[in-house]
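The complex appears here minus one protein chain, its other protein chains still in place.
Per-chain residue numbering starts at 1, and chain names A and B are given in the order in which the chains are listed.
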Amino acid sequence: MDMSLYPHAVAMSAEEFMDWSTLVINDLLSAGTKKTVDKLTGPVWTWAMKNSMHPLHWGLACCALEMASASTTRHDAERLGIIYRSSPRQTDILLINGWIGKKVRPAIRRLYEQIPNPKWVIAMGECAISGGPWYDSYNCVQGVDQIVPVDLYIPGCPVKPDAMIDGFMLLQKKIGDYFNRGVFLED
Amino acid sequence: MMDTEAIYQEPSVSEIKHLLENKFKGKVAVSKTDVRRVHAEILNKEDVFEVCNYIHDNLTFEHCSMVMGADMIDHLEVIYLLTNYYSGTVIEIFAKLPLDDLHVHSVALIWEGANWHERETFELFGIIFDEHPKLKRLLTPDTYTFFPFRKSYKLRGQE
Partner (left out) sequence: MMVVENTIDTFDSPPEERIGKDKYETDAMWIYMGPQHPFSHGLWTLKVRVDGEIVTDAEPVIGYLHRGWEKEAENREYPKIIPMADRLCYSASMTYTHLYCMTVEKALGIEVPEKAEYIRIVADEICRIQSHLMWLAAVGTDLGNLTIFLWGMREREYWLDLNVRLCGQRMTTNYPRIGGVRNDTTDIFDRDVMRCTERFEKALWDIIDMIDSSSVYVSRMKGISRLTREQCANLGVTGPAMRGCGVDFDLRRDDPYGKYENIDFEVPVLTEGDTYARYMVRIEEMFQSCEIIRQAIRKINALGKNAPYRLKVPSKVPAGKAFCKLEDPRGESLMYLISDGTDKPFRLKVRAPLFTNISASRPMVKGVRVADVPAVMAMIDVCMGETDR
């Protein structure tokens, strides 16, 4: 491992960079560095991510009113760190709360791809889970998991704010599993 | 005998019936009247614009509540609901359209509020409103080519 080459990485061709960086990674792995870093930092990322889940400020239909109620004084989602952000670039979670019409599918896909990793998708309410009461509609998608991969399903019609907060606490467990698995050098 | 050319701001239900029947003899048939309601039919769809113009100008029905279509299997109907803001009276007036000639003159030039209602009726039933400023699809995606609300289009649970 020749670290003197490090500042000259931009002078290498692509193949040279691949060879050099494989050597670096193999050295770190064999020395147990990745495992150590994961073990030390996994709990830290988990704690940070769990207590600052930022969903996208996007309301589709009825469940959106209950999502808004969840951030008010009675149910107070902000004590769990759930702060709604307006731009998808600054969020972690895409919260789908309403039925999906055919016109809005490209918007959902684009928003999903605009959210940077790591991200989670929550399907809130019967309409997002499986189409809900609009089972025979010509314009409704029967479940949002036909468009984006979903991590958590919260049932209800409409979902009570208490149930939504309960769902976010389940998501905290899932976030813990994701980071404790080890994500250093994973990409 | 009431003057059919005068402007009435708050005509009563019986006055409306009298004026419509006298001004448009044989073209408009008033089927029934109720408290603040007049139900009428325009017998020929070509007269729709003329009758609506009269109701707007002379009877001061400033508000077009709704324009809707209905698929009665052997013909289509266009139903107009017009409101008077001074008396609260509603005129319900409809015209039958034969299946082979689905054209009717648009009333969006009289009441701007009927603009989107006519667009919606067009995209859901296929009724074409002549001289509408912008007759394009509104609610459904642009790629749809069928008219969903016709009885010939069946939903998943209806076969």
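What we mean here is this: contacts are C-beta pairs under 8 Å (C-beta built on N, C-alpha and C of every residue); 3 or more make two chains touch, one makes a residue touch a chain.
Computed from a predicted structure; not experimentally measured.
K.L.:
Looking at B:Arg36, B:His75 or B:His103, which makes contact with the chain not pictured?
P.N.:
Per the contact definition at the top, the residue touching the missing chain is B:Arg36.
K.L.:
Among B:Val30, B:Ala70 or B:Ile128, which residue is in touch with the absent chain?
P.N.:
Reading the full complex, the residue touching the unseen chain is B:Ala70.
K.L.:
Looking beyond the chains shown, say which of A:Thr33, A:Ser69, A:Ser130 or A:Gln172 touches the absent one.
P.N.:
Considering all chains, including the one not shown, the answer is A:Ser69.
K.L.:
Applying the definition given at the start, please give the residues of chain B touching the unseen chain.
P.N.:
36, 62-66, 68, 70-71, 79, 81, 83, 85, 87-88, 90, 92, 111-117, 120, 138-141, 148-149, 155, 157-158
K.L.:
Contacts of chain A with the missing chain: which residues?
P.N.:
Against the left-out chain, chain A lists 56-62, 65-66, 68-69, 72-74, 86, 88, 98-99, 101, 103-104, 107, 111, 133-134, 136-140, 157-158, 160.
By our rule, only the chains that are shown with their structure count from here on.
K.L.:
When the C-alpha atoms of chain A and chain B are each averaged to a single point, how far apart are the two points in Å?
P.N.:
Measuring from centre to centre gives 51 Å for this pair.
K.L.:
Under the definition above, what is the set of chain B residues touching chain A in their complex?
P.N.:
140-141, 148, 153, 155-158
K.L.:
Can you check the complex and tell me which residues of chain A touch chain B?
P.N.:
Chain A residues touching chain B: 102-103, 135-139.
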